[in-house]
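As you look at this complex, bear in mind that one protein chain is not there, while each of the others sits in place.
So, subunit A:
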Amino acid sequence: MSQAAALAAGQDAVTPAGRSPRRRGRSLWEPSALLFVGPSVLLALAFLILPMLGTFFYSTQKVSPLTGDTTPLGLENFRTMLGDDTFVRALLNTALFTVITVPLSMALGLALAVLMNSVLPGRKIWRTVVYLPLVISGVSVGLIGTFLYNEVIGVVNKLLVALGASSGIPWQSNGAWAFISVVLVTLWIRVGFSMIIYLASLQAVPPDLYEAAALDGANGWQRFRNVTVPLVGPATFFLIIMNVIYSFQVFDTIFVLTNGGPGNSTEVLGTWAYKVAFGPTRDQGYGAAIGVVIFVLTLVFTIVQWRANRSRDEVA
């Protein structure tokens, strides 16, 4: 048995010849581990932890955009939010966007995964086609969206008119339609992600469970409802967390596709934070405060989901 296999089997590894048994205690601390972990830790520190701490600090300051000088404001930036109509609108839009896109992208992803896991001809090609939008940057997807949804020269409206519609849809000048265009583009990107995670999960479901269910007389829907759905539970939990975080932080696609307009109808927390901090008014303190709100909301949601999921597992 190799050392790795022995470890995996829960046995003590055989001490290599020529090594003192006393050194085994030190093997927990392996200096070469630093070489592997170090770069990631440094990157996370430089680009994640420090900026995050910086955001918390700046959210309580007034920041002069040119000199970078800060003046303490306490919670003033957070108080400003309460009277900021655009912030409230962005918060509601973000919630609405999350409530619509997360279940839809997961349901579609699961449906596609089940399809791809069956005897669909050309499965590999279909998987690639559905997954492809995920590897394109959000900015590119937004740009593709602008070609599709431009209400004067866009492909979608030209197609609608060619199919006999009297006029196109006001994708850019009507708030509700603009919101729908953002949701459609987002689904296009996110469905592939949900599908690939569900697919991996489905492939781990033992086929004999389906056979047993079939023998017990369960029909297709019952097999899906009572076997597939519970067994992909961990994947669902993972996807809810990931998709909710994504939806709370959505920025690039909306920024390029609608820039929050028309009016503020597609403004979300991410775009509003950016506009406040780096737009013409350059209020970086207030922008950071909105960032903190996004962080806290995401954190609270994740904790709630995590606890709910843990208790469910315990009950099971």
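Quick note on the criterion: a residue touches a chain if its C-beta (ideal position, glycine included) is under 8 Å from a C-beta of that chain, and two chains touch if they have at least 3 such contacts; residues count from 1.
In this text, contacts and distances are computed from a predicted model.
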One chain is missing here; what is its name in UniProt, given the choices "Protein-methionine-sulfoxide reductase catalytic subunit MsrP", "Multiple sugar transport system substrate-binding protein", "2-oxoglutarate oxidoreductase" or "YCII-related domain-containing protein"? "Multiple sugar transport system substrate-binding protein"
Among A:Pro31, A:Gly68 or A:Gly217, residue touching the chain not depicted: A:Gly68
What residues on subunit A make contact with the chain left out of this view? 64-68, 86, 146, 150-153, 161, 167, 170, 172-174, 259-264, 278-282
